[in-house]
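What follows is a short report on a single structure.
Of the protein chains in this complex, one is absent; all others appear in place.
Letters A, B and C mark the chains as written, and numbering starts fresh at 1 in each.
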Amino acid sequence: MSSNFHSEARLRVRYAETDQMGVVYHSNYLIWFEVGRVELMRAMGLQYKLLEQDHGCMIAVVAVEARYRASARYDDEIAVRTRIVTLRGSVMKIAYDVVRAEDDKLLCEGTTTHVVVNRQMEKTPLPEPYERAFRRLLEADKTQASADETQTIEEV
Amino acid sequence: MSSNFHSEARLRVRYAETDQMGVVYHSNYLIWFEVGRVELMRAMGLQYKLLEQDHGCMIAVVAVEARYRASARYDDEIAVRTRIVTLRGSVMKIAYDVVRAEDDKLLCEGTTTHVVVNRQMEKTPLPEPYERAFRRLLEADKTQASADETQTIEEV
Amino acid sequence: MSSNFHSEARLRVRYAETDQMGVVYHSNYLIWFEVGRVELMRAMGLQYKLLEQDHGCMIAVVAVEARYRASARYDDEIAVRTRIVTLRGSVMKIAYDVVRAEDDKLLCEGTTTHVVVNRQMEKTPLPEPYERAFRRLLEADKTQASADETQTIEEV
Partner (left out) sequence: MSSNFHSEARLRVRYAETDQMGVVYHSNYLIWFEVGRVELMRAMGLQYKLLEQDHGCMIAVVAVEARYRASARYDDEIAVRTRIVTLRGSVMKIAYDVVRAEDDKLLCEGTTTHVVVNRQMEKTPLPEPYERAFRRLLEADKTQASADETQTIEEV
């Protein structure tokens, strides 16, 4: 897994996800993105389910972008690699690479933008333990990025 | 429409509903059954949505049967014919014929069995206006059936 | 319908399309976009189905963007307004507004980018009758746009 992704989820293409073109219907990648971000949270020791149950918070989707590079096919094993890009107050952006596990072929890359809302669908800050955990990942990235930069300079 | 069905809903097969066999994936018929029973209620002057909103009742599915006779294909116009079979307390059974509208070819026939539940998922009677409307349909059927029987005898 | 859209398709939100947030799950809008573009083609006297059957061509999705403005809810009647934005060789871009029919509330806007491919998933030009029909719509837009501009000047 590329170092700048925070987690990887695995799934297998279901027959129901194919269409008569013989490949996965494109809207299913958005469902796989969701699998990716739920597993990212689980990898961080958090559960999206509890965010809803214990904090009354939901992470609504406000924007989606996807670029399709190659077709996923029935029974392919798929890896969804997920990375938090930004977190500003109630708004967060997450990026995904969907690859065929067998040969690491990139199938789809995309981002989703989210806003944290309460049960009345009003903007609300991400609850503290979640905010801290997400922040920690982003800080680790920055440290890594500046380390990479230093290294690049040294290599010259 | 065959006289013993209570309503007919129309829909068009979506690309997303096909699979790589080139036909509609079989689980989608259950979603079409649902379209059928919602339109049945609408034809009776009732709205399933309000049953949930105003009465806090939901009609949970407890059993499904489907027999597939022929394949629906992309862009086919589909008619879903729906009929109440029984209503006993909180339990009701509904039957469906899914046909290709163009030539009335039978694609799938099935039944769903439902139980009326409240928000705590406990059995509850169907609210009065709904119960009365459903009962009326079933009575009309019986009258029709006995009329048909009389006619059959006369024809002999 | 806003004058710069080329067609409008209607559909009703299915129970299966909702999620436990009580609103339509976001990936379903991509399926509705598809309903929009199929109906756009039908409004132009073309059938996507025949493009596949008669010409062996498919219109693959290579990119999707969607911005969610408000939530669609169960049983809402939905209008999908569709417009061709560009057509260059095998590549075309289509834009969508998904609105709640009742009050014209904008729920989602988006674009899809497509490439025309043959059965071997190789780029191929859009067959002539299709290309001509799409081109005609785009020309009509330009004429309209320049008419609008003239009018704006006259109004000053």
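Quick notes on this structure:
Here, contacts are C-beta pairs under 8 Å (C-beta built on N, C-alpha and C of every residue); 3 or more make two chains touch, one makes a residue touch a chain.
Keep in mind it's a predicted model, so treat the numbers as computed, not measured.
Partners of the chain left out, restricted to shown chains and counted across the full complex, are A, B, C. When you scan C:Tyr74, C:Tyr96 or C:Tyr130 for touch with the missing chain, the hit is C:Tyr74.
Residue in contact with the omitted chain (choice from B:Met44, B:Met58 or B:Ala101): B:Met58. Seen from subunit A, the chain kept out of the figure touches residues 12, 14-16, 31, 34-35, 38, 47-49, 74-75. If you put the missing chain back, the residues of subunit B touching it would be 21, 26-28, 30-31, 58, 60-68, 71, 121. Residue-level contact of subunit C with the missing chain is found at 15-16, 18-23, 25, 27, 74.
In the analysis below, only the chains that are shown with their structure count from here on.
Relative to the whole-protein C-alpha centroid, the nearest chain centroid is that of C. A separation of 39 Å divides the Cα centre of subunit A from that of subunit B.
Residues of subunit A in contact with two or more other chains: 20-21, 27.
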